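A single protein chain has been omitted from the complex, and every remaining protein chain is retained in its original position.
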Amino acid sequence: MMRWIWLSIALVAAVAGLLSFGDNYLLRLATTVAMYVTLAVAWNIVGGFTGYPSFATAAFFGLGAYASGIMLVNGVPLGVAWIGAGVVSTVFAAALGLAILHLRGHYFAIGSLVVADVLREVTNTWVSFTGGGMGLNVPLVGGAAAAQARFFLISMAILAVAATLTAIWLSRSRLGVALQCIEQNEDAAQVIGVDTRRAKVAAFAISSLFIGIAGAIYASWTTYIDPSDVYDVSLSVKPIIMALLGGVGSLAGPVIGAFVFLGLEELIWRNSLEFHAGILGLLVVALVLFLPGGLRDLKGRSVLTWVRDKMKGRTL
Amino acid sequence: MLWLQVLVNGLALGGLYACIAAGFSLVWGVLNIINILHGSLIVLGGYLAFFAHQYLGLNPFLFAPFAGALMFVLGFAIQRAMINPVMMQPVLMTLVLTFGLNLFLDNLMLAGFKADYRKINLQPPLGVLEFGDIILSVDRVYAAAVGLALVGALWLLLRFTQLGRAIVAVRMDREAAALMGIDIRFTYAVAFGLGTMMAGSAGALLAAIFPISPVSSGGYLGKAFVICVLGGLGSIPGVVLGGFALGVIEAFGALALGPENAITISFLLLIALLIVRPTGLLGRRGFN
Partner (left out) sequence: MSTFRALVGITFTAASFFVSPAHAQDVLRIGAPLPITGALAPEGAKLKQGYELWQEKVNAGGGVKAGDKTLKVELVYYDYQSTTPRAVQLAEKLVNDDKVDFLFSPFGSGAAKAVSAVAEKYGVPLLASSASSAEVFDQGYKNLFGLYTDNSTLSEPIADLVKAKIPTLKRVAILARNDLYPLSLGNEFEKSAKKRGFEVVYYEKYPIGTLDHSSALTQLRAAKPDWVIVTGYINDLILVRKQAAELKVGGQVYTLINGPAYQEWIDAVGPLAENVTTASWFHPVLNYKSEDVFGSTKDFVAQFKAKYGAEPDFTQASGSAVGVILQLAVERAGSKDRNAVREQLAKGGFKTFFAPVSFGPTGIANSYIPPVFQIQQGKVQVVFPPDVATSEFRTK
C-alpha cells in the first residue's frame, strides 16, 4: 500500500511539473507514455490476469479511433464521442470474445491478431464512410497550442489512472478471482463452477473499453488518422512487451514497463537514426531470453553472476 | 471463359503460396512456434537470389534450392542459439521473441540493402503459354513447379528418412521420442532449419517474379498464416491444398467483390475458420 502511495505522489508531481514547465514536445511525450500505460494495463487484464495472449489491442484501438473520429466529423460533442467510442469498442469486444475466446493458446493469438487486419481492410474499402486510404481528418479541439497539449495530457493521464484503478479493483473482485482460476487451470476452474465464458468475455470487454477510449483520444490528438496508422500491429505488440518488462500479471508491472520501455525507445531512437528499430528488436530478444519474468528477475544480483546463472540454466 | 482464366491465375499463384507457407507450417506444427520471422526470411532468400543473379548470372529458379541450403544453415544457427532456450515457454514469449528477431532482421536488411525495390530481369524474358483463350505466364509456371517440387521433397524427407521420422516423432510425443534416443535439441534445430530453407527457396522464386524490398515481409507472413490455418497444421498435403485454396479464393474474390476486397476476404476466411474449424481442411488437432 505504501508503495502505491509513494508511486502516486511521484507521478502526480511529475505530471504537475510537466504541466507547468514542460514544452510542447515533452507534453506530447508524456501523453504518449500515459497512452501506453493505459494500453499495457488494459492488455494485462486479458493477457496477465486471464492468461490469454491477446493481440487484439490494435483492433480495439483503431476501432475506437475511427468511431470517435466519424462521430466528431458528424457533429457529436467531444466527450460523448470519446465515451461512445469506448462503448463501440466494448460491444465489439464482447461479440468478438464470444466468437474466439473458446480458442486457446496459438489459435487465440492468431485470431486476435488478424482481427486488426480485417478491420483495417474494411476501413480501407469503406471510403464513403471512413475516407478509406485517404485518411480521416478529425476536427480540431481548438485553443492555443500549449493549452491543447495540456488538455490531451490530462485526458490521457486520467484514462491511465482509471484503467489502473479498474485493474486494481478487478484483482480484488470476484471476477478477478475467477480470472485467476482460469489463468491457472481453465478446466479445473470450470469444474469448480466458474462460468469461464462469462468471465473471459467480461475481461475482454473491460479491457477493450479503455483501449477504445485511448484510440478516440489519440484520434483527436493527432487530428489525422488513416487505417495503417491506427491498426498498426505494433500497437498490439508494444503493450505486451511493456507488460513483459514490468512483469506480466502484476499490477504495477505494466505501468513500470511502459515507462521503462518508452524511455529506452526514446534514448535509442535519438542516438541511432538509421538502425534504432533494429536495436529495439535486439532488446526485445534479450528481454525474452534473459528476463522472462520482467525486471524483477534482476533481483539485486550482480550482473555477472546473473548472466552466468542464465548460461548454466540453458537446457531444454 | 473469364472464370477459367481466373481459376488458372489462382492456381498458378497457389503453387507458389504452398512453398511460402510450407516452412511456416512445419515450424508451427513441430516446434509450436509461430515464426514471425518467416516473412523476413523469405525476403532474405529473395535478396540472395537477386545478388546471385546480378553478380553470378545464376537463374533464380535453379538457384532456389541453393538459396534454401544457405538459409538452412542460418535457421539452424538461430534455433540453437536463441530459440531453444525458450522452447518450453508459453506462446507469448516465443511470439515476442520472433517478433524481436523479425524487427532486427528487417531493419538489418533495410540498413544493408536499402529500401529500394530490386527486380530480377531475366534476359530473354520468359513470355507466356497460351491454351486457346487462356493465358499463363511462364515465370509463374516455373515458380509454382519448383515450389511444389520443393514441398514434395520436404514431404518425402519427412516420410521416408530417419531424420524426417525423428521430426514427426518429436512432434507426436516429445518425451517418448527422447526415451527412444532421439536428440531433441538437434531435431528441433533441424526442423527450424528446414522451415527457414523453405522460406529462403520461396523467396528466391518470388524474386524471379516480383520486386523485392524489406517492406514486403509482412505481406508474405500474412499469407502464410492464412494458408496454414486453411489447410491445417502439421500436414504437408494440407499446406498444398491451403495454398491452392487461397490462390483461387483470392482470385475469385477479386472477381466477385472487386480487387480491393481480395485481402479482406482472405482474413475474414481466416477468422471464420478459426472459429469454426481451427484444424483447417486437412490438419490434425494442433497444439494448445
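Letters A and B name the chains as they come in the text, with residue numbers starting at 1 for each one.
In this text, a residue touches a chain if its C-beta (ideal position, glycine included) is under 8 Å from a C-beta of that chain, and two chains touch if they have at least 3 such contacts.
Predicted, not measured: the structure shown is a model, and the values here were computed from it.
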Neighbouring shown chains of the undisplayed chain, as defined at the top: A, B
Contacting the left-out chain in the complete assembly, out of A:T57, A:T125 or A:S171: A:T125
Contact partner of the left-out chain, one of A:A178, A:A205 or A:L262: A:L262
Residues in chain A touching the chain absent from view: 2-3, 6-7, 10-11, 14, 23-26, 28-29, 32-33, 121, 124-125, 127, 132-135, 137, 140, 145, 218, 222-226, 228-229, 232, 246-247, 250, 252-253, 256, 259-260, 262-264, 266-267, 269-270, 273-274, 276-277, 294-296
On chain B, residues whose C-beta touches the chain left out of the figure: 2, 5-6, 9, 13, 107, 110, 114-117, 119, 121, 125, 128, 135, 137, 210-211, 213-216, 218-219, 250-252, 254-255, 258-260, 262-264
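The rule we apply is simple: only the chains that are shown with their structure count from here on.
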Complex interface listing, chain B residues touching chain A: 28, 32, 34, 82, 84-93, 95-97, 99-108, 110-111, 184-185, 188, 218, 222, 225, 229, 260-261, 263-264, 267-268, 270-271, 274-275, 278, 286-288
Chain A to chain B touching residues, read off their complex: 47, 53, 99-100, 103-107, 109-111, 114-115, 117-118, 121-122, 124-125, 233, 237, 240-241, 244, 248, 274-275, 277-278, 280-285, 287-289, 292, 314, 316
